[in-house]
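Complex shown without one protein chain; remaining protein chains in place.
Letters A, B and C mark the chains as written, and numbering starts fresh at 1 in each.
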Amino acid sequence: MSGFYSEVSSQIVEQVSVAPDCYLLTLKAPQVAAAANPGQFVMLRCSTGYDPFLRRPLSIHQVLREQGKIRFLYRVKGKGTAWLSERKPGERVSLLGPLGRGFVYSEKKKKGLLVGAGIGVAPLLFLAEELASLEWQLVTLIGARTASQVLRGDAFSRCGAVKVITEDGSAGERGLLLQLLERELRENDFDVIFGCGPLPVLKGIQEFSRRFGIPAQIALEERMACGVGACLGCVCQARDRTYLRVCREGPVFAADEVILDG
Amino acid sequence: MSGFYSEVSSQIVEQVSVAPDCYLLTLKAPQVAAAANPGQFVMLRCSTGYDPFLRRPLSIHQVLREQGKIRFLYRVKGKGTAWLSERKPGERVSLLGPLGRGFVYSEKKKKGLLVGAGIGVAPLLFLAEELASLEWQLVTLIGARTASQVLRGDAFSRCGAVKVITEDGSAGERGLLLQLLERELRENDFDVIFGCGPLPVLKGIQEFSRRFGIPAQIALEERMACGVGACLGCVCQARDRTYLRVCREGPVFAADEVILDG
Amino acid sequence: MVDLSVEIAGIRMKNPVMVASGTFGFGLEYAQLFDLSRLGAIVTKALTVEPWPGNPPPRIWETPAGLLNAIGLQNPGVEVFADEILPELKKFDIPVIANIAGFTKEEFAELASRLTGTGVSGLEVNISCPNVKAGGMVFGTVPELAAEVVEAVVSSTSLPVIVKLTPNVTDIVAVAKAVVEAGAHALSLINTLLGMAIDIHRKKPVLANVTGGLSGPAIRPVAVRAVWQVSQAVDVPVVGMGGICTGSDALEFILAGATAVAVGSANFYDPLSSVKVVEEIENYCIEHGVESLHELVGAAWKN
Partner (left out) sequence: MVDLSVEIAGIRMKNPVMVASGTFGFGLEYAQLFDLSRLGAIVTKALTVEPWPGNPPPRIWETPAGLLNAIGLQNPGVEVFADEILPELKKFDIPVIANIAGFTKEEFAELASRLTGTGVSGLEVNISCPNVKAGGMVFGTVPELAAEVVEAVVSSTSLPVIVKLTPNVTDIVAVAKAVVEAGAHALSLINTLLGMAIDIHRKKPVLANVTGGLSGPAIRPVAVRAVWQVSQAVDVPVVGMGGICTGSDALEFILAGATAVAVGSANFYDPLSSVKVVEEIENYCIEHGVESLHELVGAAWKN
């Protein structure tokens, strides 16, 4: 699963703001586009000097294979992503990828439930598009604080049904994503759940997966240095209490494989 | 002499490349424009983060008082000046100034000889324009390696006579600036010499000043941290072997006041 | 209203933010840029008994997120300070702490007694300067020598005595305990790390003094660690410094156990950073419902 990766200097094709502090970045990166699987990520250098020093991990959000382009969906959190958001088309950024082990799915048509909270939808669109092309039947649940934070709903709806829930009710239902998830699992049948989002959401998915007996795969985040499995900096705890590298054994894990802390 | 300075965020009005790796940068900075004297400098922050961490000193090259604008002429040497050269009109840079003690001259008309080597012409144009407005009689000697490195010749010629010498003879005479200086001093009378450039040129000016008995003022460079006299990092040696701060007692010194080393 | 006031060894400060010795001159250089009384205290450049010329240039060199300096204690001497500079500084409503550097134990004592009664609010005993041959850092690396210097100072003055420690030791806690035992009323840490750089074109050390002291954001993690270790081991207040540029940086030190902090090299980056740090600490307190800064001191190990 963790196949060929390379270090490439990629040209920015487009950068658009899709929500407050959220950007959709399109790069020309044919090698990465050709090799990437849904759930994988790249390590992007977010400076010209040493500030910041470490690269930043970003999930591959979308792959336009024929055009040799890849897309990222990211939120500005700190100085690395702020730097990135100021880059203009034509400029180049250095990236390492595709990295890690992505989502695992069969080529056979199945029923999949995608659960994305906030910026957590980032790795899910690439997955949704791949699964849709395999003619999977998909439902995507998108949760956010408020309407403007519901990201890429249109793109997901081209792959299947989309249900939106916001904390303030400004888009879709009013409530919490985990409530919507629970109801969905109660009311409909799925073969597998794919989820990404902050820790409470991942924990919820883990719990519902167990309770409803439906296997789930979740994409984790951890601070990374190397991104390729060399530094052992990014570990999470496995069920057997050993440590797994999020960048190498993950970032996507079977929900019952890992212990979620904190 | 070291009067009021302030910390201002100034908008870039224009940035043009005037020679390979050399830029002419125009900023809107009314306070600095109003307070500056020829030979003074500013400390410019050349990063958004900590790389580089220290500000960079740049001489005030030209002041457009009525417009509240100041100009810098700089050469890209390392990462600080490279960063600066990538800034676009509309962006802002943080500067501290005007700083230091500039050239000293009387309001009475005199005969002045300006000697600028390479990028060393930077602080001299502001001086030339001030002296010209006091109706001084000026000769400016500009030395450079090659024609493309002869900077701002036109602007100087609006203030008086200009003589150019290049090492490869591609502009003006062929030879070394110090040869031209010696001949000029032999053939013509001056009340004072003002010089700026690399160490060998400054040493030459020092020597000719002594030999011909004509007072000279030279602008020194030293690595700086604070730029305001607080850190004692930028010293040069005075004739009495004590240390003088280039940023505070200088950057302009009477040639017979300092010991030039190295 | 957040109560930002703190007391260090009897020195009352309206907020916990000082400027670090040697990075702010005698304060006057910055007086026209902002009202100095917005700070908690000013710490002067090191003072020696006699006027001292310092090291030959080059004295500074930039490094990644930091700088090396080898100023070598250049200063006009304690007399000039007391007679000419201090009267100017007293015009500002702010405690002045004199950083003193002796080349011998006796000189430390002499400096302490000379400054007593002049109106300085306290002494910072610099047994940690890496840039002089005699005295300097050597005193600060051996607990017994450090203690001797501190005893000499404490017995020569009625002023509050803050002892400044070097991080260039195997066990900073041992030195801290020794100087507290010897009578130090507070500690300040850290001074610079011993470093150097080489000019690969000249094939020579960049600094005339060969080695220099490393400061700036680069060393912050080392400084926070030192404050964390020392503040848990001694009962006197700690002044934390080393790479503080922002309010968050300062809060790291306070949470690690510092009662006050000093802004050093950041003054070069942004000469207004010290006053910005005061504001940012205040904002943090408001956001986090902190009424008095004391609630935060050492919170990272107390809770």
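Methods note: a contact is a pair of C-beta atoms (placed from the backbone, for glycine too) under 8 Å apart; a residue touches a chain by one contact, two chains touch by 3 or more.
Since the structure is predicted, the reported quantities are computational estimates derived from the model, not experimental observations.
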For this session: Could you tell me which of the visible chains the hidden chain touches?
Result: A, B, C
For this session: Among C:139, C:228 or C:268, single out the residue that touches the unshown chain.
Result: C:228
For this session: May I ask which residue of C:19, C:97, C:236 or C:251 touches the chain that does not appear here?
Result: C:251
Problem set entry | Residues of chain B (touch criterion as defined above) contacting the omitted chain | 50-51
Seminar exercise, completed: Per the touch rule stated above, chain C touches the missing chain via residues 63-66, 68, 141, 168-170, 193-198, 200, 203-205, 210-212, 214, 216-222, 224-225, 228, 243, 248, 251-252, 255-256, 284, 296, 299-300, 303
Exercise. Mind pulling the chain A residues that touch the left-out chain?
Worked result: 4-7, 45, 50-55, 94, 96, 222-237, 241-243, 248
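In this text, only the chains that are shown with their structure count from here on.
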Exercise. Chain adjacency by touch: line, ring, star, complete or other shape?
Worked result: complete
Seminar exercise, completed: Whole-Å distance, C-alpha centre of chain A to that of chain B, is 54
For this session: Return the distance between the CA-based centres of chain B and chain C, expressed in whole Å.
Result: 36
For this session: Mind pulling the residue numbers of chain B that touch at least two other chains?
Result: 50-52
Exercise. Which residues does chain C have that touch at least 2 chains other than itself?
Worked result: 64-65
